[in-house]
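Only one protein chain is missing; all other protein chains are in place.
Let's look at chain A:
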Amino acid sequence: MNNHLKTLEEESIYILREVAAQFERPALLFSGGKDSITLVHLARKAFFPAKFPFPLVHIDTGHNFEETIVFRDWLVNKVGAQLIVGSVQDSIDQKKVAEETGKYASRNALQTVTLLDTIERNKFDACIGGARRDEEKARAKERIFSVRDDFGQWDPKRQRPEIWHHLNGMINFGENVRVFPISNWTELDVWSYIKQENMDLPSIYFTHKRNVFERDGLIFPASPYINMDGEDIFETDVRFRTVGDMSCTAAVLSTADNVDDIITEIKASTISERGARFDDKRSEAAMEKRKLAGYF
C-alpha cells in the first residue's frame, strides 16, 4: 500500500475509534459526496468485524442530484447502517428558515438550521464530517475535535489546543463536537485512496451528457432548482468534482469516465476544488462566516 495513504488511514481510524469511545451519541454526517463515502469506508475498517456504532445522517436540501440519493440508499443497505434524514424542506415548511430569492438563490446556507435541529432532536453529542483542511483557508484552522456551543457556533479564537495525538472530547451539557477524521487528507489523497480501495461512487463524479448553462464563467446543471436568468441551455460532457446542493455546485467539462483519468485531470487542474463551489465565492470570509453560524 502507498506509504502516505497508509499513514493517513491509520490516523483516521484512530480518530473514529476515539469518537466511539469518548461520546455517547455520535453520528456520521453523510452528504453522498466522495469525502463522506471515504468516511464510511474508514468507519467500516475501524470497527471491523463489528458494524460501526453510529448512524448516518443526511441533511437533505431537497435540491439533490438524484444519483446521489440512489447511491446513498444503496450504500446504507450494503453496509447495514441506520439512516436519519433531516429535511430542509421541513424547516422551510415550519417557517424556521426562508427560501433565498433571486438569481443566486441556494439552499446551501439553509442546511445549517436543519442540521442544528437534527442534532438537537437526536441529542447527538458528536457529528463526524468529511471536511478537509486543504479545501479552504478557514478550514485550515479547524481542529479535529471542534467544540461547538449550544447554538452550534464555531469560535476560532477559543479553540482547544490539539497536541500530539490527544483528542479532548469532554464537553459541558448542551455543547457538541464536530469531528473531522480526514482533516489531513487532500483532494488528491481522497482520489488515490478511492482508487486503491476500489470504492464505489455516485455516477455524477464520472463523465455524462447533461443539459447545462454558463454563468460567471462556471458551468451549472440546468435544473428547476436554479433561477435562470435567460441563460442558454446546451448539452455537453461534464462531471462533478464536488457534490453539494444542486444550486451551488458547478460542473467541469470532462470526459473522464474512470478514477485514473480523474486523478490525471485533478493533477493537471489549475483551479481548486472549491473554485467550483459558488457558496465560497460570496466573499473572502464566506466559509468562516458560515462556520461561525454552525455550518460544518
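Basically, contacts are C-beta pairs under 8 Å (C-beta built on N, C-alpha and C of every residue); 3 or more make two chains touch, one makes a residue touch a chain; residues count from 1.
Rule of thumb we're sticking to: contacts and distances are computed from a predicted model.
Participant: Which of the following names does UniProt give to the chain that is not shown: "sulfate adenylyltransferase", "Carbohydrate ABC transporter substrate-binding protein, CUT1 family", "Phosphonate C-P lyase system protein PhnG" or "Sigma-70 family RNA polymerase sigma factor"?
Facilitator: Per the UniProt record, the undisplayed chain of the complex is "sulfate adenylyltransferase".
Participant: Any idea which of A:Asn168, A:Ser203 or A:Ser223 touches the chain not displayed?
Facilitator: A:Asn168
Participant: Out of A:Gln159, A:Ser203 or A:Ser223, which residue would touch the omitted chain in the full complex?
Facilitator: A:Gln159
Participant: Mind pulling the chain A residues that touch the left-out chain?
Facilitator: Touch set of chain A with respect to the missing chain: 2-4, 7-10, 13-14, 17-18, 20-21, 44-51, 133-134, 136-141, 156-157, 159-166, 168, 170-172, 183-184, 186, 188-189, 269-272, 275, 284-285, 288.
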